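As you look at this complex, bear in mind that one protein chain is not there, while each of the others sits in place.
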């Protein structure tokens, strides 16, 4: 048994395609971006080697730290909302009437491209004609905020569509995981007199803990490098109030023609993400693998 | 008491459902409006004079080619991603070897790269191997950039597959290939359907790579078709809405299909198990 399952040739055959692709198309560009980070380069003319200058500048750049803080806030909110997604998935996966239809409806927004989602939320947030402020005015609130213009609100305003955009993704994963739990376990618990809530919290959730841990990593890593809606909806503004690491990097490399510095920021983003991931993996490490 | 609880639950669920279905309806209305109605009007409003011409513009813009490219590129990249990711996940989680952790680590690093960091190096590489303006560059990039997330999703499930299944198969004299293709893959059908849906959505909606690597009209995809309506100073949002509606339809159909597969797969494997 062990001999078959540790056949080196098979292991090579099964992992080689994935490793080759990732090495060539992801790892090499990553190393290159770290390397460009050592250069003073506008992306067009000649490169000049300046050592760690870009990295040192970044560490003293308050805009970089602000954008890092914003990215971490997004990661925190995303990770917390996982609990909400899990709750929805538990309801949808339980045997209530219409669950199948509800599940399909709930996942529809995830099918839309970022272009559509951004346009929708721009209309939601429009200060005078927007849906949100129309409702608030209707409720008698005199001066509803200008959601995307107020530097103290814009960041949180833009988190809402991001978290909403990804709801379907996580609900889908949790749903598949919950449906994978053998029916026999749940039946047995029911016979023992467990309530639906008990079954959910004491049987279902522990059984999909592995999947939950993976989604924590996915949501945090995804948040730290998040770009799309922020770029389209606010462009990081006003005056950097909604800037995140990836949008700052893009601005430097593509708009400000500071490709060397932009690459350095991109590389730092990777390092930060890597450290955070290692920490999460450590915290959530399996003490006793759950098997059934 | 319990009954009231259920009624409340259903009211909540229904409210959320309305909220979630609204974007599609909104998008459809959007596609029938002029810029003026889109920006200054009430977003809820039904257009008084629906602009079906927006759809006409989209078809005149040669959407057919884009559509076909989107379909085959998405399908090919999705199938290959899932096959390659499943194989790697199988080797990492089910087989015994020293470096499985390291390999997983490398794959996870792939999750972390911001695509704009990779864009210029990738362009250069594809240029050197003459793959610029070749749809193959897009397919390869899609596969690679979706591999890490696909492996991560599969990972959680592969670790819960009971050892006994493998042991039984091996004792029966099955080869590893047979074990993987005939037993493990079918068991993981529900989660594969999940990853199919996710990959499909990502590939279908991607445009940074297509825009950078492809220049010929004949290879462009639907997301680039949208760009056709964005001008130097003016953008035709109604036509963009129409393109978005047209492009979301196939993905809804595919989604409903694979969403049912999640259920079917489970019943099938339950019978076998």
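Letters A and B mark the chains as written, and numbering starts fresh at 1 in each.
Rule of thumb we're sticking to: a residue touches a chain if its C-beta (ideal position, glycine included) is under 8 Å from a C-beta of that chain, and two chains touch if they have at least 3 such contacts.
To be clear about the criterion, contacts and distances are computed from a predicted model.
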Problem set entry | Protein name as given in UniProt for the chain not displayed, "Extracellular solute-binding protein", "Fatty acid desaturase", "Aspartyl/glutamyl-tRNA(Asn/Gln) amidotransferase subunit B" or "Lactate utilization protein C" | "Extracellular solute-binding protein"
For this session: Taking the full complex into account, find the residue in B:20, B:150, B:188 or B:212 that is in contact with the omitted chain.
Result: B:212
Exercise. With respect to the chain omitted from the figure, which of A:122, A:163, A:181 or A:224 is a touching residue?
Worked result: A:122
Problem set entry | Contact residue for the chain not shown (choose from A:27, A:79 or A:146) | A:146
Exercise. What chain B residues would touch the chain not displayed?
Worked result: 34-36, 38-41, 57-58, 61, 76, 79-80, 83, 119-120, 123-124, 127, 130-136, 139, 177-178, 181-182, 185-186, 211-212, 215, 227-236, 239
For this session: Name, in rising order, the residues on chain A that touch the hidden chain in the full complex.
Result: 42-46, 122, 125-129, 146-151, 154, 234-235, 237-240, 251-252, 254-259
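Note that in this section only the chains that are shown with their structure count from here on.
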Problem set entry | Rounded Å distance between chain A and chain B, as computed from the means of their C-alpha atoms | 15
Exercise. Can you name the residues of chain A that touch chain B in the complex?
Worked result: 1-2, 4-8, 10-11, 13-15, 17-19, 21-30, 32-33, 43, 88, 91, 96, 100, 102-117, 119-120, 123-124, 129-131, 134, 169, 172-173, 175-177, 179-180, 182-183, 207-208, 210-214, 217-218, 221-222, 224-225, 227, 245-246, 249-250, 253-254, 259, 263, 266-267, 269-270, 273-274, 277, 289-292
Problem set entry | Residue ranges of chain B in contact with chain A within the complex | 6, 9, 13, 16-17, 20-21, 23-24, 26-27, 30, 38-44, 84-85, 87-88, 90-92, 94-97, 103, 106-118, 120-122, 125, 140-141, 143-145, 147-149, 151-153, 155-157, 159-160, 162-163, 166-167, 170-171, 176-177, 180, 190-191, 193-194, 197-198, 201, 204-205, 223, 226, 237, 240-241, 244, 247-248, 251-252, 255-256, 259, 262-263, 266, 270, 273
